[in-house]
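A single protein chain has been omitted; all remaining protein chains appear in their positions.
Up next, chain A:
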Amino acid sequence: RDFQQADTEHLSTWKWRRTSSKSFKKALSEVKSLSSYLVLWRHDIHSIEGKFGTGIQSYFSFLRFLVLLNFIIFILMFSVVILPTIIYKYGIFNSTIAYISPKKIGKHLLYVQLVCTIYEPSGNKGLVYFYTYLKDLLSGTGFLEVTSLLYGYYSIDAAWLSVKKYNLPLAYLLATFVYLALSFLWIIKRSVDGFKHNLVHDADPFQSYCNKVFAGWDFCITDPSAARLKHRSLQYELQTDLQEEKLKQKIAERTMGEKLRIYSLRIFINIIVIAILSGCFYSIYRVTVFSQENSNVSIRNDTRTDLVNLLVQYLPSMVITLANFIGPLIFSFLIGFEDYTPAFEIKLTLLRCVFVRLANIAVLLFSLWSQISNCGSDKCKPCGYNYKLYPCWESDVGQEMYKLMIFDFIVIIAVALFVDFPRKLLVTHCSCKLIQWFGYKEFEISDNVLEIIYGQTICWIGTFFSPLLPAIATIKYFIIFYVKKIVLINTCKPAARPVRASSSNFFFLVVLLIGLLLAFIPLGVSIAHIPSSKACGPFRNFNTSWEVIPDTVLQFPTPLPQILFGMASEAFAVPFFVI
């Protein structure tokens, strides 16, 4: 009987465990389904997927991801950099700030202090017209120059809250590293998920036809329009696969002479592509130099009218946007001659477009730096950079990034308003043959994705120089979501060639990663190589922005600096990076 009792007890505990685990699982699934309601724009994206397919839905999911990423970066910068600066500047909570003068005193450095630290941002004094505010808003100068938008505002060297010291320069630099690392890790995590899916999907090429035919239909579809989409995508997939197979056979049967002809044609076309790219880069360089020289002159003399001045300031952005627009058109025209398989054609054109967009930003930054470090006639001996024209060069770079972002935003909205809607009106109401041949707009996923990746790369580069930029980017992408959605629903026809979502997602993330890695380079150069301005910013007392870290490390208790320096030395760093 004791055994029986023990058994029943055992049974009842086991039963209790089972029911509790069951109810726990149920509670977990309820929480999951509730939390899916909190996801931003869940309903909008779902309805887009139903009407236009998974390819376009992946674009909007990507946009949502960028909104969230920028928001998190902004929260980070705000809490670590902006909020403390505001608190300390206005003396809330009994805080005090100090402007530390350089540690070493000597005649040479006194001169340095006198000359390099002259920086008077104009602000807006006295009676100003309203349009000056507009002009300043668009170009980041004037009253914006003294706000927290730009680097120059953060000129605090140390701050104390009662007795605790807040090392603002270190916080600024660390926040930059953290947001770069955060973006990197988040993108990698998302692309790993997509990569796994990709890998499974393309598992067995020998069985692809059977797989598509026998397992192609998704039995969960209940909506007739979704069913129509699925039919169309199946038809398109089967047709493209068959076409590719035929093309591969044709390629395998090429004679020697034909091969030679095609390879030489390809080399020739690649040379043309490189020539076009160099033309773009050179024109961007010239235009940036021109814009910098002339807009600086007019600030001093005020001889030009303000509108022309504004145009000159926006000239680099305009040229870049033009290059980004024309480049892809030319590439898609040229690739027709190169006789690749359709899938490879698409990939190569995309690769070239990506390269154009990202390299344009790189050239812009390079030309800015060549201006800043322009030491032609001994202009930058004392300070290491051209201090006469650029007393606070980080603010200038921040202004350029700000202008690029604003212009990008204006162009997207202008294209939506002045190109897409009139086109739809024309096609519906005018029966002229030329216009009917143009037809309704089709939503080009790759172009749109490259557009927003370009904007995001600008945001990443610019956040170091202008901490409010992520907030602007968040608002910009938020508005763009609704603009694109309205354009899509009202003016676009469903794509004739449905695109698979899984491979697109992975591709978007890879290109975004390339943009992020590209953003590392200018930031690395600015932080570690170019001397920071002595007249403004948190790094006034350091040679370069990077020096904050060795400086802080030296202040640690004794054994630690040696250990950390040893770690940073080659023996450790190289294998670390390799892993």
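Rule of thumb we're sticking to: a residue touches a chain if its C-beta (ideal position, glycine included) is under 8 Å from a C-beta of that chain, and two chains touch if they have at least 3 such contacts; residues count from 1.
The criterion applied here is as follows: contacts and distances are computed from a predicted model.
What does the UniProt entry say the missing chain is called, choosing from "Glycosylphosphatidylinositol anchor attachment 1 protein", "NADH-ubiquinone oxidoreductase chain 4L", "CIB1 protein" or "ER membrane protein complex subunit 1"?
Not shown, but named in UniProt as "CIB1 protein".
Which of these, A:87, A:138, A:174 or A:238, touches the one chain of the complex that we don't see?
The one listed residue touching the chain not shown is A:238.
Pick out which of A:27, A:75, A:213 or A:307 touches the chain that's been left out of the picture.
Of all options in A:27, A:75, A:213 or A:307, contact with the hidden chain holds for A:213.
Can you list, in ascending order, the chain A residues touching the missing chain?
200-201, 203-204, 206-207, 209-211, 213-224, 226-228, 231-232, 234-235, 238-239, 242, 245-246
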